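Only one protein chain is missing; all other protein chains are in place.
What follows is subunit A.
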């Protein structure tokens, strides 16, 4: 299917569009469902009324002030991580090339931990620390990997080296901290959307609104890069600038997501895998991956809030368990088939 209007043309495959739309709907449905449930159950019509500002005062407070920021952060973080993972995996031509693997989330963690444990900060300060850590780490990894161009494999290697370094620093910081601070830091390290406010919504929302269109626009060049640098050059792609734009966008998305929710495990890695299986389309599948990420995050947070009767678990526990189990199942199934 091709849409043409003047000089603008867009080629769409039908299946990815449908899959993306269904996933987006699913994410929104789960979000509304999450808004209705909790200590004070609120029926769906009341939630919808509150969302447009027409509910009664108490419902408005619960829905708009308490529950909505958390759900919105989960949705947006899922979108950001899914899209970022899709671009990274495609860019590094490596199914494991997620932001976790090139050291970005560890870098954000270090930034956040320094703020939590050394400066005693919270809220916006922690987010700022995480973004600073992520950006600094990505620049470091990129510079280390740069040598007459950046080879994807070297990028992953440098990421692993830098991650190991920062991981040790993180462990050390936690070891030296007072127990209460260390627990707060540990919860942050697992990834949580509990107690998030509109500050975090704005941070991650801005990132998504600005960067996602750029990445979608650049995905054609990404497809060319995937055919190999030589082919891309022949097709008129300026390889290094294109790579820099794509990687930069993916870094920003990973940074804002981590700033808002901590390094939530596995969403960036598994969302593109699942999306690719659903769409059966080659290439990065950026939008379906983003929608899949959103489903994983809001679904995961719903489970995390309710799996233990009196305990609000960090969402990262659920995404890690679910993502890991999914991957185990996948591997075991392929193994049985003898693939």
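Everything that follows uses one rule, which is that a contact is a pair of C-beta atoms (placed from the backbone, for glycine too) under 8 Å apart; a residue touches a chain by one contact, two chains touch by 3 or more; residues count from 1.
Rule of thumb we're sticking to: contacts and distances are computed from a predicted model.
The chain not displayed here is annotated in its UniProt record as "Iron chelate uptake ABC transporter family permease subunit", chosen from "Iron chelate uptake ABC transporter family permease subunit", "AzlD domain-containing protein", "Cytochrome c oxidase subunit 1" or "Oxidoreductase FAD-binding domain-containing protein".
Note on the undisplayed chain: of the listed residues A:91, A:190, A:212 or A:296, the one touching it is A:190. When the whole complex is considered, the residue among A:20, A:207 or A:316 that touches the unshown chain is A:316. Contact between subunit A and the unshown chain involves residues 95-96, 144, 147, 153-154, 156-158, 160-162, 164-165, 167-169, 171-172, 174-175, 179, 182-183, 186-187, 190, 265-266, 269, 308, 311, 313-314, 316-318, 320-321, 323-325, 327-328, 331-332, 334-335, 338.
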